[in-house]
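What follows is a short report on a single structure.
Every protein chain but one is kept in place in this view of the complex.
After this line comes subunit A, so read on.
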Amino acid sequence: MIPVTHFLLVGCTLFSIGLAVAVTKKNAIGVLLGLELMLNAVNLNLVAFSRHDPAHLQGQLFALFVMVVAVCEVAIALAIILRVFDHFKTVDPDQINRLKG
C-alpha cells in the first residue's frame, strides 16, 4: 500500500520540472511540452486522492475533463504557433515581440 503523500511528492516533482521546462525552453513547442508535463502532474494528484473515494470517483472524473481541456489547448496552441511561424519565421518566444503584423 502506497501512502497518498508519495503520489503527491511525485506529482509535485513533475510539476516543478514542467515549470522549469516551460520557463527555460527557447522554442514555443518546448514550452508546450512543459505545460503538458504540468497538467499531467496535476492529474496525478487528482487520481491519487480519488483512490480513497471509490464510491464517487470525483477526482478521476475531474482528471478526465482536465485531460480533454489539455488536448484542446495543445491543438489550438499548435495552430497558433504554425501561424506565428508563417509570419515571423521563428518560434522563439523571445523574438516574437511585435503585436502589429
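Going forward, contacts are C-beta pairs under 8 Å (C-beta built on N, C-alpha and C of every residue); 3 or more make two chains touch, one makes a residue touch a chain; residues count from 1.
By our rule, contacts and distances are computed from a predicted model.
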Of the listed "ATP-binding cassette domain-containing protein", "NADH-quinone oxidoreductase subunit J", "ATP synthase gamma chain" or "histidine kinase", the name UniProt assigns to the chain that isn't shown is "NADH-quinone oxidoreductase subunit J"
Per the touch rule stated above, subunit A touches the missing chain via residues 1-10, 12-21, 23-30, 32-34, 36-37, 40, 43-44, 47-54, 56-57, 60-61, 63-65, 67-72, 74-76, 78-83, 85-86, 89-91, 94
